[in-house]
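Got a structure for you, written out below as structure tokens; questions coming shortly.
With one protein chain removed, the remaining protein chains of the complex are shown where they sit.
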């Protein structure tokens, strides 16, 4: 396929789309370890490197723990660094993901979302993303292959912005996005090069001025050092807005941190993330056709979570269902808790709905059932598509 | 010191108290890897084994990832299994902690809560516990050394209950509990043996009837298998109540999943977990003396989180501050989000307060400032004891 | 494929009993299946040892035939047979 | 110990400059400190190599004395000195 | 009774690994499993690492296993085995299990789960001296996830993460010599074997199980999909690995090295490379030097091994 | 100029590791660090694993280091080094760093961060062939956390997790022979050295840095606290480790073994055990057999090593 | 929206067919999706792939449950219950078999002698033949786009002309 000029949309899987973004960004170092469903990304990119279409270096590490460790070393040394993983891979590197964030290593990570074991399962849910939601990394959830491509470009600039300097995860639903071919329009390699620009760090390790990076902090300084990350997360919100505008100038497309879909006059709404949003939008349109006042809020930027905007966006909504594709066993579902915290003190009637664990399908009629159900049930958690005796 | 009979309280650190509980429970296998501030637990226990005062086997594994892996193998084989860890150790084993829960391995884990890197720090906060709050393990937070001892006994029974069969973490604040000597009254070895009883599993691996444990689950079964864990968590609440009663018969002490301290007529209250609760209780008493209607809710059982009880306990409270000893960077603080979810739809004015990260002290005047602050500020997060220019 | 069961009916922890139903993989064969000439067979059992799908039926030490419910038609048995007692024949062929 | 700074004044990521203030560990000495007899010293620099605290001062290749700000009084230098040029003396002793 | 009959007696009625799994048509792994488990005369417990074998044999709610089997994750088979083995020892000592009934604990992992991500757990278990048998079924790549390079992938082999391309001839590093590394752990028994030489493998399993401490077996097995060959040719290709001396069959008992099979007339390395798509590019004229380099490495390794054996 | 003067010239003015750290009075580690870094004539970048050295030298907002230094975690020094080394190579190739300026990447880890929890990352980095020097400062236990046993802890040593007690004589396993294991990775350079033999160590560092690929150095160093001896006696005790042949000094260059020092009159093992609290119980009469067993093991290991050297 | 389900054995090109058919639609100006089904099944196992085509942008990301067309690339699969899933009177089933099968009654079964036609075209790509035939049955996408897509996707392996020919054979057979 021609990649120098983007005359027409290509039919690419999300994985291929991300691999092309990586080829165009041409990072210096890519330490990576294979795991389904992230493999298509690294396999396609590996082929690009083998054919000289990307000139950085792959480091085929022996585990994900080492993948993130090598990525920190490389990124802080002064090299643009990317990697990709899923599920168990993310779980195994979790310890180091926190450290990457605190050392402010601007690593871009493509995450093919997949259910965490056990039982072992290779299909999509968001439990892996949720595992690191405290860690200080940015997480952008995409809806389709095109957004996966665009978000990878945004992620690079966002991660490297001097006010941010944080790892950015581009979260693609496993299989439904990583392995599904959809129309994707690529920028030209030149446009991408222009957009991402050069990699700069305030204090690269490979520098004539020696620095010590990763010191030991006692109670007298730990709190303050951590707090810089709070500030960086706050800064990220504004930086992302600006970047969305900037990229839109190239692409004509805008993927917002928060997508409000027919929410303006909606009395009932659902909140969710990822590829299922597309299915849900179809349902919203159908119900709207029967003039039902329903709407949808898609969270694009889960970290940082734009709580104030969520509160504002949902101010008019009286009944809200939060659809989580993950659970917090023995506690409130992650996205539900996040939304509840954003809406604390409000009277909105909230419902927690869990769906799609381990790749369980979400069909339009499931989404419909959520909108129907408001009337009947309240309180408790609904499990969409779960086989139960009762 | 005499340990055969408990005539009088001993002056023990929380770590020593847990080690004594382990000696008395005398587990079959203890795979463990050292890390501050958990070390006193395993060192004292190791000495007990070396001196023949406990007859199980220590497995000095080469990493925490292997500690939890070996623990699963041992627990599912049919042996009573315990371990202990902290911070980075927990982070490194996180992947396997999820699997332990899903395989329903009733492992008891003593967790010396310590801040997660980076920067690296050895002192207390709850970020490590929060990392695994979705995983499906039970987490009991204790306030002092005595409760650490009692909770370890409870944990063993709770973990092994046929309706539960989940790993149980006893969470002790690092140093403030693990290394501080306080009065602790031990049961006699005989009493403990009576209370904990034998170890029984429905399907031990070492059994004439062969079983396959840890299968691969596709979307057609993953959701259902996961849901068993939801049921087990729900069951745990009731089981714990019963066990608290049963243990109280031996000890005369009751540590509830939820401790309501002077909440009945309280208009203002704070919610928190761990050793700081003691400090906060002193403050509540002081303020009560000045007839201020303040109270405190201490979460003992963070997982399962007794949301309904929390809602009931706080029904009368109009202003509530949730004190988190951890953050979720770019999102709502974990305990705050949990409480907000429990109170969704309520009008209670909530405030998120973050304190004590990386061992930063919480003094009575800090707690006072929280009660004072209601009047003035609202919204946003307060950081207690953070050094800031503004 | 057996009926999909509700969560309440599953043993805790996803433990599977050894006598759980076996997936029939005979359908994986792509047009051919093995056939044996028992007369020629010398009972070396090499086919049995090498069969990836435990589809060689051995009764008290003697090769007696194939289990077509599991045989995937990989031809390894035929390849290994020192007596040339196994050949691959079209799926349709009746064997008895 | 230097003034504790607010979070806004810390470089991102806790990066520490090599010229950050050094902790003075001289206070760790427990009553004794090393003293050298420069006359006896043969400049083998073994004391310098072995000193855990970089408290042996060497100027253009020659041993010139101790940095008591860092010396912890471990006695290793005295132990290593082939010329017996180093002895440990009470902290109070004036050396010049 | 002949060795094969013995194995058959143990395995024919209820094979430890039965049919009804979804391993590929002609997968080389089951031969190894059947030979290993069929050569053990005690009850066994299998500890399986994630990989083709595990994923394809236990799709819920089914299983293809007839012996106690446990899987926890990809990288921790040896650690899980440590726990199971210790549990058995303590329970027997405490009279909760029959004290006199020996059980053999067999950890099964692919090369990825052994050479790379599972190596630390293995090394630790060897150091602690748990009594168990660790069997690596080495198909020289991460097959379950679509043929990515591992530490066991041979120099020059094409995989999806060491692809052959305009600027790449496949994997650029030599394979990790894991058998030698296991030997350096001074375990009582370590050996290198191969699926095609089932008799040799079976003997080694018996000696491994008899060893007083941890035993390690590194067993080469083919993967029609990842190597790119017709399933039925698997045994032949594995043979070529041995006859070309690419994969020497030897064992090390308490530090003493011994070749268990010596090719009479060693074949040129091309006979091993031929008939495998992953090596196809090496057989092109322009790859001459690469092939020579591989031959030299093989010859050198063989010479060193022979020297170790002669001591 | 004499080797020591050369080291001094490089290190006296601004030592790579300066004073003002909180390592114990008389800690043996700095000697190793100074000798290693002082023997390298290029700019260096230090990658440090968690442990005494790291915790005690970089308490925020201070540092005792005057060279680029990075610490990420306990178990991943080799992986972090892989990233830094690759970054340097690519940036030089792409002209973002001076292409002609060599830099030496030195990973520093204790025995815990090398033999145990950091071993997989090390093994992987060796397999990939990164060009860096990994130095294990081996004080034979987890000292930073209070002296727990590691894979490097010798048989019979008392630690807090292998305590001496009524039913325990200390660690029950032999120490992992990590140098041999590194050698089995077929790296271009691997050696065993010791703090007290600084000259030997310095020479080895030079050869290691010159090697074309990953190099591994296993350096025994004392810990007054963990071993239980007077700080000033450290060098003497380390010497005893060498003179009793408990810790042979040797190197392996491209597979060729060579003893770099041979004790003229090897001392009995008691001379190594003596004066260390962790071994005190072994010197009691009732421990006679244990000591003999240790002596036998030492003699056997020495014999095997000599044999490897003679090839 | 048109939804197609492709049946084959791992390695027989169901994924490729689903992909090139979607690509053809894309080239014809439609919106399209193509995705296979994944499991632990391996070489030799029955597999399925899907194609979605619509004039409006396709946003839904659930699986296909009620296909408009079912294409069976390996006749031996026709007996598999999976083939009958979600099939009703409105479904057209393409297979290299002249008769129906239990469960498929009601559905419109179209016989395409794919193997034979592929041979005629000098290839073994039954999937290309079926793609051509499906285009004839469904009317979208136009033949030339399917040929173009076939050449683009298989161009590497099969030579372009042969690929085009195979598609055409299938198309002609049903038009």
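We just call them A, B, C, D, E, F and G in the order they show up, numbering each chain from 1.
In this text, a residue touches a chain if its C-beta (ideal position, glycine included) is under 8 Å from a C-beta of that chain, and two chains touch if they have at least 3 such contacts.
None of the values given here were measured: they were computed from a predicted structure.
Only one of B:180, B:318 or B:381 touches the chain withheld from this view, namely B:180. Although one chain is not drawn, the whole complex shows that of F:12, F:135, F:205 or F:225 it is F:225 that touches it. For the options A:48, A:175, A:199 or A:216, the residue in contact with the chain missing from this view is A:216. Within the set B:312, B:347 or B:363, the residue that contacts the chain not displayed is B:363.
On the side of chain F, touch with the chain left out of the figure occurs at residues 22-25, 27, 52, 55-56, 59, 224-225. Touching residues on chain D toward the chain that is not drawn are 1, 25, 27-31, 72-74, 91. Although one chain is hidden here, its contacts on chain B can still be listed: residues 1, 9, 11, 13, 36-37, 122-123, 143-144, 173, 175-177, 179-183, 275-279, 281-282, 361-364.
Assume only the chains that are shown with their structure count from here on.
Each chain gets one centre point, the mean of its Cα atoms, and the points for chain F and chain G are 63 Å apart.
Taking each chain's centre as the mean of its C-alpha atoms, chain A lies 34 Å from chain G.
Contact with two or more other chains is made by residues 22-23, 25-27, 55, 58-61, 63, 65-67, 71-73, 75, 115-117, 119-120, 123-124, 127-128, 151 of chain E.
Multi-chain contact residues of chain C, defined as those touching 2 or more other chains: 4-7, 10, 14, 16-18, 20, 25, 28, 30, 72-74.
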